[in-house]
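For this depiction, one protein chain was excluded, whereas all remaining protein chains were kept in their positions.
So, chain A:
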Amino acid sequence: MSIKETINSAKSGWMAGGGPEGDILLSSRVRVARNLKGYAFPHLLELEKAEQVIYAVQLALENQVLKDQANELEITRMSELSPLERQILVEKHLISPNLLTEYQKKALALRDDEVISIMINEEDHLRIQCLLPGLQLEKAWTLVNQIDDALEHTLDYAFSEDFGYLTACPTNVGTGMRASVMLHLPGLVMVDQVGAVLATISKLGFTVRGLYGEGTEALGNLFQLSNQVTLGHSEEEIINSLNSVTRQILTQERQARKALLHQRKDQLEDKVGRSYGLLKYAHMISSEEAMRRLSDVRLGVELQLITGPTSEQLTELMVMTRSSYLMHQREGKLNSMQLDVLRARTISTKLNQGG
């Protein structure tokens, strides 16, 4: 699949589903930051030097060891893409918004299944990333580690004995590694325990992120958990502790879901059914409500309260119904009412054809 084909398809590798603990854990991600010795960090890099960095990475990617391990990574300079195409790569989480500014200096290397990507000249010269469905942190780290080793055959990294891998921002220095999991926690939210659980976890050296609308519930009940510290611990230690804390949350979420099924089954079924009906037949829906309803239906599917849509379809809809994605589907500006109509139509089409 070429980069253009990637841009045109709504699905991403991590949405494939079926990953371990996929009922609660949407995705696992590991990324490491690396910089080349002898070059200023990207924000100070002149155009010519930036191209040298891209070229050096391109040569390193042609290394046979790397090809054997990671298949081919196709490199694309941001200047080869239209503004719209670049924006869609952001929507698909394949590049960060950072790659849109001064795009002439930046590039993306991508494996065709979108599992492995390398952003070039983002905040650091290289951001090597692996994104897998479900709880697969060790596997993600192993893949990133192999690619990093293979690149280092050819590239001289900026590294210091004391500070480890040197990064533009000191919050990434050391391992340069950020590992994260994306959790869907409707059970804990419904039993009103999510705040307490996440606050506790944040004190153990992890960062918890969520997105909130006007209400108090996180949009779509989605939370991201990631390591806060990159210096002073080995990569394996970081992965292991994130893994164990994630497993604790999984246990708690499962307990919450079980409790809900036993004690509030009618209310739960009612909530799920109402949301499902609304998504199927609403003519207009805001993105906030869509996220909330999709989360309800996803829970219903996982608890086998309803049949029809798959978890993957619902995850995909959560991505597809964002305003920015819809806007780009139409290649133009829509007012918020038109967006709400388009969003409702997108969802109902998908759900009504599914079952």
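Just so it is clear, a contact is a pair of C-beta atoms (placed from the backbone, for glycine too) under 8 Å apart; a residue touches a chain by one contact, two chains touch by 3 or more; residues count from 1.
What we mean here is this: contacts and distances are computed from a predicted model.
J.: Missing chain's UniProt protein name, "(2Fe-2S)-binding protein", "Branched-chain amino acid ABC transporter permease", "2Fe-2S ferredoxin-type domain-containing protein" or "UvrABC system protein B"?
T.: The UniProt record for the chain left out of view names it "UvrABC system protein B".
J.: Out of A:77, A:139 or A:233, which residue would touch the omitted chain in the full complex?
T.: Of these options, the touching residue for the absent chain is A:233.
J.: In the complete assembly, which of A:191, A:261, A:306 or A:319 touches the absent chain?
T.: A:319
J.: Which of these touches the unseen chain: A:189, A:222, A:245 or A:282?
T.: Checking each option in A:189, A:222, A:245 or A:282, the one touching the absent chain turns out to be A:222.
J.: Under the stated touch rule, tell me which residues of chain A contact the chain that is not displayed.
T.: Missing-chain contacts on chain A: residues 12, 14-15, 26-27, 29, 31, 35, 37, 39-41, 43-44, 90-91, 93, 96-98, 123, 129, 131, 145, 148-149, 152-153, 156-166, 168-171, 173-175, 177-178, 180, 182, 198-199, 202-203, 207-214, 218-220, 222, 224, 228-235, 237, 287-288, 291, 315, 318-319, 322-325, 327.
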